[in-house]
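Left out: one protein chain. Kept in place: all the others.
Showing subunit A:
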Amino acid sequence: MSTVTQSAPSRRPRDFAFSWADAGPFLALAALLVIGFLVNPDFLSVTNLSNVITRSAFIAIIAVGATFVISSGGLDLSVGSMAAFITGITILFMNAMAPSWGAWAIPAGMVVALMTGLACGLANGVIVTVGKIEPFIATLGTMGIFRALITYMSDGGTIPIDRTLREAYRPVYFGTVGGIPIPILVSLAVAAIASFILYKTKYGRKCAAAGANEDVARYSGISIVRTRTIAYVVQGACVAIAAICYVPRLGAATPTTGVLWELQVITAVVIGGTALRGGKGHIWGTVAGAVILELIANLMVLSDFVSEYLVAAVQGVIIIIAMLIQRFSK
């Protein structure tokens, strides 16, 4: 395979050189941990950190997909609504199958979630690339569609998971393997696979090329349509994986599930060092970005400095400072 031959020469000395750009988000993360500890020593307790990192897993997983889309020069605003829609479809399917299949409805539901995610991603991709519609507008459209579908499926109320499945499914969010919560392991696995694809395969290079300069990429024989469509399909798969981990947390889908997740996802990607205009993607930076966002929210509650009315303002300031640290450390 070409991937093997290509990965060999990339082991050049510069791989070992310290890159400030790549380290930026991790420096910000470390700074945040220190500040957090000074504010409230409970911040670094194992329970608190494990809670916060587990919670950031949804955004991290979705943001890994978004790194592909943004790196290839696209944008996806529909991820939050899509997560809610997939959650709804999955729960309805599991509930319908529970009487005849018992606990086997859960893995079957996961497959349904994944298929739905791939289909939603493909739809987004095709509208953007073949339909040649601005990604912002195309995914704003599908964002409304997915949100309306979940509202319709739930009659505006809640779609709860069948009681018989609830306990069997719970460990997927609350369980641990070797002391590490499962959602953290899932997001690490997703990030590891994604960084392999983005950094070590032909497709990853095409992705960055299409985002860096569309014309040059096209002259080099790269199919922009195919590259970007695949990025949206990857995004769909990531949203589905996040939805699979999300269902057992509250055991229900509602019209407010995943509201504004798209903004958190995009913020995580950008904090992680990927430029919004496309180009090289930073998968691990994105994961760090998602954790940073969740830590900031956590810190706001654990500290007593900030009035509840000003929390959002302080969060905004911290995000901007984190970006500035990165900018000037380059």
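What we mean here is this: contacts are C-beta pairs under 8 Å (C-beta built on N, C-alpha and C of every residue); 3 or more make two chains touch, one makes a residue touch a chain; residues count from 1.
Operating definition for what follows: contacts and distances are computed from a predicted model.
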UniProt protein name of the chain not shown, from "DsbE family thiol:disulfide interchange protein", "FAD-dependent oxidoreductase", "Betaine-aldehyde dehydrogenase" or "Ribose transport system substrate-binding protein": "Ribose transport system substrate-binding protein"
Residue, one of A:P25, A:G88 or A:P255, that touches the chain absent here: A:P255
Absent-chain contact - pick from A:L92, A:I145, A:A275 or A:V311: A:V311
Subunit A, residues in touch with the chain not shown (by the definition above): 40, 42, 45, 47-48, 51, 55, 151, 154-158, 160, 174, 249-252, 254-257, 259, 297-298, 301-302, 308-309, 311
